[in-house]
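Here the complex is missing a single protein chain, while all its other protein chains stay put.
Our next item is chain A:
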């Protein structure tokens, strides 16, 4: 790990001020589970770390609109096991608990979960070219071992995936990300938070370097009655998703009134397609309807030599997840 200087921020405004000095090449640190790992691998090398763990962003509160506001510094474990989250947003609890290990979930924060970087092997391996790590050097994954890589929204510059489970549920729930920057506060709809690689794969998201995530807001609709988070991976615990599906339904008898569908492990961001969801509205909650939605969301999917299987895997996983959502099993 490179050497660096360290400071502890007193409040949100001070934290934003401290990270904004460009000559400092500073980063915020909270849980540290991804940043310190990347620093040990020499993938990231900030010259200064601003410790934000003492900021008062560590509560979960009701919003006036009837939703829930998750403080950026609440740990993933405390969020998943929070009584209100578990009761009203069980899709989110299940997605969080499908990721990482208990130790990591005790450390990792909600804000940090959004900021975690891809686990593409070539991004981690400083001996190989990687456009995300060093723009312009090329993508080793496109012609390399790309079993874990993306099938949707890729570019000729990058086929990395976003590794989070929590974010897949947040995308399906249409959360909002509240951030503070030098010019004040703004809220970013979840769909606009993460980016596709395009020709700037070095940018994972639309947060500016001097902005700090303060909270994640959940809207009132939590789909507690009919939801499923289905995660498929090489071992049944403590592994990143090959494909994961967050599926949620609002039913009127057998008729679908509202549907949400988000995929993980298949793109540079949690993948949604509002048209696939719209296809389900007014339809019967049957396998045939779910297959239609699966076809739609996977339209344009493109496999690479080692991950072609993900297209069929995703198709079947979507149908399975919706069927599980009907009965809320697992």
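Keep in mind that, in the parts below, a residue touches a chain if its C-beta (ideal position, glycine included) is under 8 Å from a C-beta of that chain, and two chains touch if they have at least 3 such contacts; residues count from 1.
Heads up, the rule we're going with is that contacts and distances are computed from a predicted model.
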Protein that the absent chain corresponds to, by UniProt name, given "Phosphoribosylformylglycinamidine synthase subunit PurS", "Glucans biosynthesis glucosyltransferase MdoH", "protein-glutamate O-methyltransferase" or "Xanthine dehydrogenase YagT iron-sulfur-binding subunit": "Xanthine dehydrogenase YagT iron-sulfur-binding subunit"
Hidden partner chain, touching residue among A:37, A:250 or A:308: A:37
For chain A, residues in touch with the removed chain: 1-6, 29, 32-33, 36-37, 39-41, 49, 51, 53, 77, 81, 100-104, 106-107, 237-238
